[in-house]
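Questions regarding the structure given below will be posed in turn.
Missing here: one protein chain of the complex. Every other protein chain is in place.
Here is subunit A:
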Amino acid sequence: MKYFLQRLAFYVFTAWAAITLNFFIPRMIPGDPVQALITKYQGQLSSQAIESLYVLFGIDKDRGLWSEYVDYWKQLLSGDLGLSFTFFPTPVSEILSDSLPWTLTLIGVTTVISFVLGTGLGVLAGWRRGSWVDGLLPVTTFLSSIPYFWLGIIAIYLLTGPDSFFPSSGGYDIALEPAWDQWFIPSAIQHSLLPALTILISSVSGWILSMRNMMVTVASEDYITVAHAKGLPERRVALGYAARNALLPNVSGFALSLGFIVGGTLLVEIVFSYPGVGFQLFQALGAQDYPLMQGVFLVITISVLVANLLADVAYLLLDPRTRKEG
């Protein structure tokens, strides 16, 4: 428990540092968003409007850095991330809450499927060395060496078209309104198939390979021989003894990969114009939309930290040796 609290304190500190950096970095970049807005509206803004924009963005020059920093925290804690300026005047929090579910569902579900499938195949490949699963390895390794966004482009090129079942971009049919109904959900699933497959194909072999190698390592441990000598059923030895121990590094890898759900597969969303966080970040970058960028970075930072914490907790639960006595 003490160990856990230590870890927690560490993560709180890291979060504070990341958020503070998040505050300072945009302020160190030359130019400011109001200038950019003025250019965007081509001089049609009155000086009053410009003045109030400075206040709105929280960069009115009368105030000191410290009070800005305090305000930044206050706003952050009340969930106010400022106004986006690509989609002016929509609040950043609204854009994030619109796009986050898309990313979480698409990449989240794919990551879980990839982990479960890859680990399962890895257990099989490691336990029955030389079986058909081993023959699969070079193929999956080859596929994983292809960058997934390139795989996505190839998939779009080969599989989409006017008559194809697979849509080439978007998260749902543009003729439909987002809703939980019988038209929207199938459409959303249909649109997610190609990006999901792309990610799955390029990520699954990593799990297979690491699980297989851990299985091979664990299979030569003394306690596996003991388990055989005890006359335990093959399944029990393979799963309860070998896979249970081989799983440990993969589980922490999995928890970490959960952290990269939001930021890690940005390029897939860009390639497929998928309405997730990555795609928003891409648009924000193009438009120098600092509030939105800050918002996305904040979400990425927090998800990475939470994933790390999850990895620690998972390890505590799975490996008794990491639990400190007392």
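Structure notes:
The rule is short, and it goes like this: a contact is a pair of C-beta atoms (placed from the backbone, for glycine too) under 8 Å apart; a residue touches a chain by one contact, two chains touch by 3 or more; residues count from 1.
In this section, contacts and distances are computed from a predicted model.
Entry comment: the absent subunit's protein name, as recorded by UniProt, is "Dipeptide/oligopeptide/nickel ABC transporter ATP-binding protein", drawn from "Acetate CoA-transferase", "Circularly permuted type 2 ATP-grasp protein", "TerD family protein" or "Dipeptide/oligopeptide/nickel ABC transporter ATP-binding protein". Within the complete assembly, A:L318 is the residue of A:L117, A:I201, A:I270 or A:L318 that touches the hidden chain. Residue A:A227 is the one among A:V34, A:L81 or A:A227 that touches the chain not shown. Set against the missing chain, the residues A:S187, A:N245 or A:T265 yield one that touches it, A:N245. In the full complex, subunit A makes contact with the omitted chain through residues 220-223, 225-233, 236, 240-241, 244-245, 248, 318-321, 325.
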